[in-house]
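Here is chain A:
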Amino acid sequence: MDNFEPLIAVFSCHYCSYAAADLAGSSRIQYPPNIRIIKVPCTGRVSVNHILMALEDGSDGVYVAGCLKGTCHFIRGNYKAEKRVQYVKDLLSEINIEPERVQMYFMSAAEGTKFANVALEMTEAIKKIGHSPLNKSRS
Partner candidate 1 sequence: MIVGERKPMEELLGMIEDFERILVLGCKGCVTVCCAGGPKEVKTLSTLIRMDRKQKGRKVITIEASTELQCEPESIRPILEKMANQYDVVLSMACGAGVQTVAKLFPDKLVLPALNTNFTGIAEEHGVWTEACLACGDCVLGRTAGICPVTLCAKGLLNGPCGGASEGKCEVSKDQPCAWQEIYHALKRLNRLHYLKQKPQVKDWPVHPGRVVREDLREVETT
Partner candidate 2 sequence: MSIQGLIKKTRVSLCQDCGICTGSCPVSRVLPSFSPRQMIGRLILSADLDMEEESLREEDIWSCLTCARCLERCPSKVEYLEFVRAVREEAFRIGNKTRYAHDGITQTLVQMQTAGMPQSKTAWAREAGRIQDEGEYFLFVGCLPYLDVVFRELGVSPLGSAGSMLKILNRLGIDPVVRNEERCCGHDMLWNGNVDLFKELAAFNIELIKRCGCKKVIFGCPEGYLTFKTYYPLYFGELDFEIIHFYDFISDKITNNAFNLSPVESTVTYHDPCRLGRMAGIYEAPRKIIASIPGMKLKEMERNRESSVCCGVSCWANCSSYSKQIQMDRIKEAKATGADTLITACPKCNIHFTCALSSSDIEMEVKDLTHVMASAMNI
């Protein structure tokens, strides 16, 4: 199934990674069209259930993109997000779903290239893992 195009949900924070996505856009850095961004004020807003729901609805992968450590506009939203993402990974491995489907990334508003590389890296990783076991219909 080499033409498998994964669908990846991205929780992106208004101040840093969303701005990095904008910069990737204005610098016209091309990256795979597999990600769909859900904007949140801060990655601290993303709860464990949001990530699980995205997976349950059928996303092949989910990643949370927050600010560089220490530069979060709300000081420690991104630390919180990192811990919750790790908790979700543990839960997934408990019900033996590949924990690599969920990742946490950190980037500043000025790192447009990094945003694009993350999108590319995540798409390639999910392609390797294969489609989510929860949406057989879309394989």
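A few notes on this one:
By definition in this document, a contact is a pair of C-beta atoms (placed from the backbone, for glycine too) under 8 Å apart; a residue touches a chain by one contact, two chains touch by 3 or more; residues count from 1.
Regarding selection, all candidates are chains of the complex that A comes from, given by their letters.
Everything numeric here is computed off the predicted structure, so don't read it as measured data.
Note on chain A: across 1 or 2, the candidate touching it in the complex is 1; the others do not touch it there.
Residue ranges of chain A in contact with candidate 1, taken from their complex: 47-49, 52-53, 55-56, 91, 94-95, 97, 133-134, 136.
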